[in-house]
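Okay, handing you the structure first.
Presenting chain A:
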Amino acid sequence: MINFNFFVLPFTLGLIYVFLAVGKSWYRWIAALPAIDKVKLTNGLKHPGKIAAALREIFLESLIHRKMWKQNPLLGYMHMSFALGWFLLIILGNIESRYYSGTHLNAPYYPIFLKFFIHDKLVLFFEVYSVPFLFRFFMDFLLIFILSGLVLAFLKRKQSKWFGMKKTTSHHFTDRVAITTLWLIFPMRLLAESYTAGYYGNGGGFMTQPLGNFLVSLTPLPSDFVAYTMWWCYSLVLGIFFVMLPYSRYMHIPTEILLIFFRHCGIQPKKWYSSFSETEVQSCSRCGVCLDDCPMIAAGIQDSQAVYFISGVRDRYVPEEISQKCLVCGRCQEVCPVGISTDSLRLIKRREITSGQASDFRYLTNGHSGKGDVVYFSGCMTHLTPTIILAMKGILTRAGIDFIHLDADGSVCCGRPLMIAGKDRQANELIEFNKTLIRQTQARMLVTSCPICYRVFREEYNLPIRIQHHSQFLLNLIKTGKIPLQGHFSKVAYHDPCDLGRGTKTYEAPRELIGKVADLVNVREEREKAHCCGGSLGMFEASNSQRNLMTKAALDILVENQPETIATSCPLCKKTLGRHASMAVKDIAELVYEAIPRE
Partner candidate 1 sequence: MKVEGKRRIWKDYQKEIADDRYFYVRSCVRQNFFPASEKMFFRILKEELGKDIFENAAHTTCSGIGYHSDVVPFETTMTMVARQFALMTESGYQNFTTSCITSFGLYTEILETWHHFPEVEARVRENLKKATGREFDKPSNLSHASDVIYKFRKEIGEKARYRLVNKQTGQPLRCVEHIGCHYSRMFPGKGVGGAEYPYVLAGMIEEWGGEVIDYPERRHCCGFGFRQYLIQANRGYSLSCSKKKFDSMAPYKPDLILTNCPGCPMFLDRWQYTLSEMEGTTYGENGQGIPVLTYEELAGLVLGYDPWDLGLQVHQVPAEPLLDKMGIPYDSNRKFLNRDGQSMGRPKAPSFLKFY
Partner candidate 2 sequence: MKDFGFTVQLDHSIDYDAKDKRMMRYVLYHEPSLDWCIGCGSCTATCSAGQFTLFNIRMAHTLLRRGETEKLKQELKKCMFCGKCQLTCPRGVNLRNVLLRINRAIELFG
């Protein structure tokens, strides 16, 4: 028996093409990895534990879509039905083929078009527990599973609101072809199998058989001809889809697998656009989850979110405005199902734009900074919220800390504002300057009131001393009984500053600290999901009124549980929220200071 028909050619050629194309890309990316990453990859692949972990993640994320489930169950189901359904269909199809052919060595198209080749193997409908019946039952079940996802996908495109999404992604031409063919694959399979089952009066499952009988009864044309045409269509859409895959968003499927391997081997994003960045970019499925969670949506900004930015990077053209129109708050990174480092990709792009710009900081001359046990760096922004400085100095004095206020006469910027604009080289000049100043103090600890400074001190300064944000430092003072507490605030809602929360994962210290002096009320979206206050230094392209909208959106969530005070731990957040809040906005240092009994 020759299991061949010409209609399998489009599929077979497409399959060969997609394997070659994906293989070529994988090879290119791996070859382009920096030497250090290549070493990491080789070492990783020698490590079965890492491979197992990667495979587990591939199963959970690429097939089950776990993160997406967490984010949006409907969307999770939709993606899972496609990915897992199709995957199981292939597995089961192969087993079924083996059952019929008795060999593993089937042509790759054979399992796909199995029903075309085995329609003559009669299985009676009432033979419920026979093996072929079970195969047909589960194959039909999987088909329904996938088709249910397809219906959801179709509805999402038509009415994204039903999915609780404010915005869905828009697509390119190749994407349109790919998505059309992808959507057609399973309806075509359904029609081909059904018509075949209807024509022969057998061979179908619980769905395909009755549907086939019904369709045949309706169709005026000879049903064998219709069934054959459908097989051709099925093969064609598969073939076209495979050919389009490397040029469409669906490239994310094979790329994500590679990315997961990379990550498990310890490869990290670089400051420049590396092969790793390219795999990240290619792994974006454009699912649009980042759209919905972006604070900019509140300001009506809908063209520069991570998904659009990344697709621009993929197409090798990102308008400067798009690169600069982002708060760099990190929220999208938290929710991205693929875990793409969206902020780091954006900064890479910003570096390309601005890194060449000249700077001249020769006017900074080393003054004598004095000595102390603890060096307190208030930060530029904190100079605009002097109550924080007042509170911090009051607390430090009260606790009997030997401290020096390093930037009492004005701060030399920590460098992060420059870095967030892509000017790392220029930032390094400031970093070096500040490092010298800090070293001169011979302090054992650096405390700052500004999360922006805190983050860069930790990430870029390589200081040999402990670095704490004042939330951590104050908590420790309280825990060690260095400061007495008396007052108590009722109903305080805490706003996570982006750089402190998502930036340095400092979620608990401020909450614990507030717990010592106040009743902390819950906030619907907090910690990793906290909204940016809208004042972020990462944003360049938003107007004042747009920023105000973002601030108001963040405030709306903060005030849901009727707090009496909003607490935050960032001077910039305090200033931004304070502009629009109807209640007091205080830094946690102020809360602590006010709770200390007056001497």
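Quick note on selection: all candidates are chains of the complex that A comes from, given by their letters.
Here is the rule we use: a residue touches a chain if its C-beta (ideal position, glycine included) is under 8 Å from a C-beta of that chain, and two chains touch if they have at least 3 such contacts; residues count from 1.
No experiment lies behind these values; they were computed from the predicted model shown.
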Task: Candidate from this complex that touches chain A, chosen among 1 or 2 - done: 2
TODO: Over in the complex, which chain A residues touch candidate 2? Could you list them?
DONE: 320-321, 324, 353-354, 356-361, 363-364, 380-381, 383-384, 409-413, 417-418, 421, 423, 426, 430, 535, 537, 540-545, 572, 575
